[in-house]
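Yeah, one chain of the complex is gone here, protein chain that is, but the others are all in their spots.
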Amino acid sequence: MARKQGAAAEARAPATDLPAERLLGMYRTMVTTRAVDERMWLLQRQGAIAFTIPCKGQEAAQIGAVAAFDPSRDWFYPYYRDVGVMLSLGMTPRDVFLGGFGKFDDPESGGRQMPYHWSLPKARVVTGSSPVATQIPHAAGTGMALQLKGEDGVVFCSFGEGSTSKGDFHEGVNFAAVRKAPVIFFCENNQYAISEGLEKQMAVRSVAERAAAYGIPGESVDGNDVFATYAVVRRAVERARAGDGPTLVEARTYRLMAHSSGDDDRNYRTREEIAEWAKKDPIQLFKEQLIRQGVLDEARAQALSAEVADEVDAATDAAEQAPWPEVADATRFVYAEGGNGRGR
Amino acid sequence: MARKQGAAAEARAPATDLPAERLLGMYRTMVTTRAVDERMWLLQRQGAIAFTIPCKGQEAAQIGAVAAFDPSRDWFYPYYRDVGVMLSLGMTPRDVFLGGFGKFDDPESGGRQMPYHWSLPKARVVTGSSPVATQIPHAAGTGMALQLKGEDGVVFCSFGEGSTSKGDFHEGVNFAAVRKAPVIFFCENNQYAISEGLEKQMAVRSVAERAAAYGIPGESVDGNDVFATYAVVRRAVERARAGDGPTLVEARTYRLMAHSSGDDDRNYRTREEIAEWAKKDPIQLFKEQLIRQGVLDEARAQALSAEVADEVDAATDAAEQAPWPEVADATRFVYAEGGNGRGR
Amino acid sequence: MAASQSTAVAVKPKSNLEAVREAMREEMARDPRVILMGEDVGVRGGVFQASAGLYDQFGNKRVIDTPLAESVIVGAAIGAAVAGLRPIAEIQFADFSHPAFDQIVNEAARVRYRSRNGWGCPLVIRAPFGGGVHGGLYHSQSVEAFYAHVPGLKVVAPSTPGDMKGLLKSAIRDDDPVVFFEHKGIYGGPREVIPEGDHLVPIGKADVKRPGEHVSVIAYGLMLHRCLQAAEDLAGEGISVEVLDLRTLRPLDTEAILATARKTGRVCVVYEDNKALGVGAEVSALIAEQALFDLDAPIMRVAGPEVPAMPYAPPLEEWFMPSAEGIAEALRHLATF
Partner (left out) sequence: MAASQSTAVAVKPKSNLEAVREAMREEMARDPRVILMGEDVGVRGGVFQASAGLYDQFGNKRVIDTPLAESVIVGAAIGAAVAGLRPIAEIQFADFSHPAFDQIVNEAARVRYRSRNGWGCPLVIRAPFGGGVHGGLYHSQSVEAFYAHVPGLKVVAPSTPGDMKGLLKSAIRDDDPVVFFEHKGIYGGPREVIPEGDHLVPIGKADVKRPGEHVSVIAYGLMLHRCLQAAEDLAGEGISVEVLDLRTLRPLDTEAILATARKTGRVCVVYEDNKALGVGAEVSALIAEQALFDLDAPIMRVAGPEVPAMPYAPPLEEWFMPSAEGIAEALRHLATF
C-alpha cells in the first residue's frame, strides 16, 4: 500500500488498529490544527503577531505519523510546520498563540524564539532552531543515546523535502543507518521549498529514493491520508523498536498556503495547481473516511468544529492577555544556573 | 563489465581503444608513481620531509580514470593520494618532491601547503585544501560554469570512500545532478578512512549505491584494473560531455600502506588482509596485461624501471637543493596584487 | 559620501534594497561573467526581493535557484569563480551562513594564498544581517565578526543607499572574495539619492558621516543611523559628535579610526553584535595600541549583551539592541569624562 497512491478515496484502505475514540480525537486535533493555523494567519494579517508559517494541507501527514508513536517513551524532533504533531503531543492552542505573540508563558522559549520553534520537555519534544535540517543529526544522537541506555524509545524527526538537500540530512541519516539507531526520518514533501519546486532540489522523483544511499528502507505514502500515513509510519516504528534501524518515510502532500506570512506565492505557482490539491484537502478526506466507517456523522462534526472554534477564541484571548517576558529575564539561562547538576 | 569483479586477471577484458604507445606511457607513469611514493616515504623516515601520505595500491584507479579525460579541455579536482593523476597531467617527480620539502619552486603553493595539496593552473588542476570533500561542491560549480560558458569540458573530482560521509559530498553531487553538470565523481574506495573500515562510514556495501539518491548512474569497478577503470570512466565522460550529467564511479581498491607517515595501521587491520590485497598489486597486474597483449616484455619493463629510478633520484636531489621560500614572500597574495584584473 | 568616484547627476531617492538590486543589475549587464546563485533568487526574486526582475532579464543560467544548502551555494560559487565567472552567492539570512563557514573561511579565503596566486576566487557572498525585525533568535543575528577575523576575505557592511550600491559594485569587480552584509533593518530606509552612472565606492575606506569635535562614535549598519540620531540629539546639548561609518570591516580603515580618535580623544564604538570579540573589540584594541596617549577617556563599547542572540519578544528585542538614547547616554558620559 505504501508505495501506491490511490486515486479515489474509496481505493484507500482505512483498515486500522486505531479505536474509534482515538480516531475521533485525531479528527478533533486535525480540526484544531486547522483552526489554530488560520487564526495565526489572521493575527498576523491584523498586525497582532509578527510572523506565521502555515501548515494548512499537511495535517493528515502530521497527525497520522505521530499517532504511530508512543508519547510515554518516544522522542520528538518536529519541524516548524508541525502544529498537528504538537497538538497531538499535548501542546494547546493557547501555547501556540503564546509563542506567536512571544509571551513569557510560551512553553517553548518564554518568548525568545519566533513561533513554531517547538520545545516541550515534558513530552520529550526537543528544542529546535531555524536553520533547517540541523535537528536530523540531533535525532540520530538521541537514538544512539537510547540504544546505549537500553531504552526502547523511538525518535520522530520531521523536515521538508527541500531540507533533504542539506549536508546535515545526509550526515544524520547516514550515521543513524550505520549505528541502526531507532529513528524515523519523516519528510513532509509539500512540493515546494519556498518558491523552489522539487526539481530544483533533487533529480529523483521521490524523497524516498534517497534512502537507497543509506541502506535503509524508504517509503513513500499519500500524506493527505491519515490511515495510509499511520500504517506506514507504524510499521517503521515497529522496525525501529525491534532494533532494525531507521526508516525514511516520505509523506506526499501539499502546502495550500504561501510559504509564510512574508511570502507571496503568485509568481512561482498557479492558482489551478493549488485548487487541484485543495480538492484533496486532508481534513475533508479524513471526515469522509470516518463518516463511512460510522465513527463520525455530519452533526457531530459540526458540533465539534463549533467547540474548537470557541476553544481557539478563548485561547487567543488568553494568550493576548498574558504577560510579556521581563527584560530582567533575558539574561537568564545563557548557562545553567545553580552549578553542576542535570544537563537540563 | 563495470559491476562485475573478475576473479582472475584472465577474466578481465583488456579490450581498449588506447594505442600501445599510450599504454606504455601509462605503465611508465604507474611505475613512476610507485617510485615517487616510496621515495617520499623514505625521505620522511629519514627525517628529510615532515609528512607523506602513500598512494601505493591505488595507481591503477588513478591512472586508468584520468586517461579517460582530455587534458586539453577538462578540469581536475584530485585528492591528496592522486600522485598517479598528477603525474599523468604533467606534474613531475621533482614537483612532488618540491612539495614534500616545501620549497619555493613547488608549483602547487610555493611551499605554503603540506605535500599533496595539488594545484597546477596550466593543466586546470584546481587548488585543494585538507578538509576532505570540500572540492566536491567546487567541482559542481566548475561544471556549471563550463555549461554556462558553452564549453565542452568535463570535470574530474576524486575522493576517498570515507569522504562520502560528509555533507559536502551530498550537497555537491546533488546540485550537480539537479543541473546536469558535466562532472565525474570518482571515489577511490580503498576500504579504510584512516582506521575506519567501510562499515563505519555507510550501511551500503558499495559507494556506487549512493548514486541512487541523486538520480545519476552509479558504477562500481575493479580499481586495481587499469582497463576496467578506464572503460567505465570513459563511458561516464562521454555521457557528461554529451550533456547527460554526472556519474558517480567507485573504484574498488586498497591502500597497501598505512594511512600516512603518522599512522600505525597494526591495531586496525591484519597483516593477512594486506598480504591478500598485495597479491592484486595493480602494477603487477597491468604489466601482465601488457605483456599478454604484446605491448611490453620483461626486459623492457626492467629497463623502464631502471630509467624511472634514475629519474626519481635526480628529482630528489634537485628538490633537495632547491631554495626555500623567502620570508618576504609569505605576505604576498593574501589578496590579488595589482588591482582589478583577472580573478587569478 | 566622501568617497564617491562618480560625477553623474542625482535623481530620486532610493532605498538600500533598490541599491542592492541596481548594483546587481548593472554589473550583470556590464559583465557576462557575473552570475547570481542562492535559494529563491530566481522567479521569486529573493525573499527580500533583492533580485526581483533579474531572472526575467538574465535567464536561469545566470540567475540560479540553488538547492537548500548553503555550503554548496558557496562551494559551487567558488568552483565557478576559479573557472572564470564572478558569482554572487546569496545567503538568505546571515544566520544561515554558518553551514557554509568551512567553504567561506577554509576555502574561499585561502584559494589565492594557498596556491600562491595560481588561482583566484572573485566571489561576493551577500547576506542580510541584523535585527529589529522580530526575527529572534535566528533571523536577526550579526555574524560579521566571524568573517572580519579572516585574512583573505574582505568584509563590507554599508549603511546608506549610495554606499550600498557603490560598495556592492566594487565587491563584484573585486578579484577576491568579499562577504557583503546588508542590514535588513535598513533595507527600506532611510532613502537617499544615489549618484547615477557607474557609481563606485572603494572597499577599505571608512567615511565620516558627520564631523564633530568633542566625541567620536564609530559604527556601521543600522547602528550608524542610531549614532547619527544620538549625535543630532546631543548637538542640542552643545556636544559635537563625530560619526565615523566603518563601511568595511576587513580591512579596517586604520587611518580613519586613528584620525578620529586623535581628533576628539574620546571614542565609543557601537555595534549590535555580542560585545566580546565583536568588531568593536578590534577597533578598540587598534586605538589602545596606536593612539593611547591621545585619549582623554576610556574607550567605550556599546554593543549587544552577552546572550546567545537577540530574542523575539518585542520587549526583549528592544532590550537587546543599542538605542539612540543609550548611545547618547554613553557619549554624554564620554564628553564629560
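We call the chains A, B and C, going by the order they appear; numbering starts again at 1 in every chain.
Just so we're on the same page, a residue touches a chain if its C-beta (ideal position, glycine included) is under 8 Å from a C-beta of that chain, and two chains touch if they have at least 3 such contacts.
As the structure is a prediction and not an experimental result, all values here were calculated from the model.
Only one residue in the set B:88, B:119 or B:165 touches the chain that does not appear here, and it is B:165. Within the set C:84, C:189, C:298 or C:314, the residue that contacts the chain not displayed is C:298. The omitted chain makes contact with just one of the residues B:78, B:93, B:111 or B:282: B:111. Mapped onto subunit A, the interface with the missing chain covers residues 75, 107-110, 112-113, 117, 119-121, 126-127, 129, 131, 134, 136-149, 167-168, 171-172, 174-175, 178-179, 332-337, 340-344. Contacts to the hidden chain, counted on subunit B, fall at residues 50-51, 101-104, 109, 111-114, 129-132, 162-163, 165-168, 193-196, 200-202, 262-263, 267-268, 324-327, 330-331, 334. Subunit C residues in contact with the hidden partner, per the touch definition given at the top, are 71, 95, 98-99, 101-102, 105-106, 109-110, 113-114, 137-138, 145-146, 148-152, 250, 252, 274, 276-282, 284-285, 287-290, 292-293, 295, 297-301, 306-309.
Heads up, the rule we're going with is that only the chains that are shown with their structure count from here on.
Taking each chain's centre as the mean of its C-alpha atoms, the one that lies farthest from the centre of subunit C is B. Rounded to whole angstrom, the centroid-to-centroid distance between subunit A and subunit C, based on C-alpha atoms, equals 37 Å. In whole angstrom, the spacing between the mean C-alpha positions of subunit B and subunit C is 41. Looking at subunit B, residues 167-168, 171, 174-175, 178 sit in touch with two or more other chains.
The multi-chain contact residues of subunit C, meaning those touching 2 or more other chains, are 66-67, 69, 71-72, 99.
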